[in-house]
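Complex shown without one protein chain; remaining protein chains in place.
Presenting subunit A:
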Amino acid sequence: MIWLEKRPAPSRTWSAASPIVAVFLTLIAGGIMFAILGKNPFEALRTIFWDPLFHEQFASFSRPQLLVKAGPLILIAIGLSFGFRAGIWNIGAEGQYIMGAIVGAAVGLALYPSESVLIFPLMVVAGALGGWAWAMIPGLLKVRFGTNEILVSLMLVYVAENILASAAVGWLKNPDGAGFPGSRNLSQWEASANPELIAGTGAHWGVMAAVIAVVFAYVVFTKHILGFHIRLSGEAPRAARFAGVNPNLLVLVCLGLSGALAGLAGLFEVTGPAGQIGIDFNVGYGFTAIIVAFLGRLHPIGILLAGLLMALTYIGGELASFMLSIPGAAIQAFQGMLLFFLLGVDVATHYRVRFGRKGVA
C-alpha cells in the first residue's frame, strides 16, 4: 500500500526541485497530448521552447517580446507574493490591473493634447493609486466586517471589466474615432507614450518596474522587518500576534501593495504595448500571475524565472499554433498542465510517500 505521511517540516529539497520536476512532467504529458493530436511532439516542444529564443528567423523578434509579455506577469506576481506569503489571498489582480489602466489613462486623457513631460509620471502615480484603491475595497471589508478577501477581490474583477467596457464605449471613447469603441491611442501621443527604452529589446518602463520590484521584494523579504512579519503571519499567525504584528494593518499593506503593482502593470500596458483602453484590454495577466507566483515559489528570483518561462510558453505557443496548426485550446491545456503538475508535485514538499502498512514503517 502507498500512503502519505506528513513531514514535520516542509522538505527544502522538494520545495526547490518541484518546479523543475513539474516542468519535466509537463513536457512529457504535453508531448503525449501533441502526439495524440497527430503532431510530432518533439517538433511541437521545440517550437514552443526553442524557436522563440534561437530560431534564426523569429528569435530577433521573439526575444524582446518575451520581456514585453513577462514584464506585467512578474510585476503583478511580485505584488501577490507579499499577500500569499502572509496567507492573504488577493485573487483579483486582474481587476486592479484594469482599474490602474483606466484611472491612469483617464488622468492622462483629461490633459490631452498637452505635451508636458509631467503627464507620464502623473499617469504612473494615478495608475498605482487606481489599482491600490480597488484592492482597498476587499481589504477594508475584510478588516472591518471580516469578509472573505478571495471572493470579494475576485468578484470585483467582473465589476472592473464592466467599468472597462463603459469607458471604452462611453466616457473614454476616442472623440475622433467615428463612434467605434476604444480610447485615443496613448502610445502614439508622445506625452503619454511608454516606448521601448532601448530599441530592439522590448524593455519599456513596465519591464524596468518589474526588475525594480524584484529587487525591492528581495530586500524586504530578507532584510526588512516587514518581510519577517509577513512570513511569521503566514507560518504561525499566533506567534505573529505575540510578536506584535497588527494583522489588520498587514492585510491592508499586503493588499494595497499587490493592488498598486497590478495597477502599475495595467498603466504601463495601456500606454505601451496595448496603446489604448479597449473592451478587450485585459487578457488575463492578473490570473496568470497567480500561477507565476506559485511556480516561482513566492520567491522574487523564482518569480522572475517563472514569469519568463510563462511568457515563453505564450510566445512559443502562438508560434506552434500557426506554424504547426496546433489548436489554441491545446496550448492553453499545455499551460494548465504546468500548474496542475506543480500543485501535484508539491505534495512531496509537505508529505513523505510511504510504502507498506501504516504504523509499521
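Just so it is clear, a residue touches a chain if its C-beta (ideal position, glycine included) is under 8 Å from a C-beta of that chain, and two chains touch if they have at least 3 such contacts; residues count from 1.
Basically, contacts and distances are computed from a predicted model.
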Name under which UniProt lists the unshown chain, selected from "Nucleoside-binding protein", "Transcriptional regulator", "peptidoglycan glycosyltransferase" or "Molybdenum transport system permease": "Nucleoside-binding protein"
Touch criterion as defined above, residue of A:W14, A:F34, A:F58 or A:W189 at the omitted chain: A:F58
Residue, one of A:P8, A:G38, A:G170 or A:G244, that touches the chain absent here: A:G170
Residue in contact with the excluded chain [from A:G127, A:P273 or A:G286]: A:P273
Those residues of subunit A which, in the complete complex, touch the missing chain: 57-58, 60-62, 65, 68, 165, 169-170, 178-182, 185, 196, 199-200, 269, 273-276, 278-281, 283, 315, 318-319, 321-323, 325, 327-329
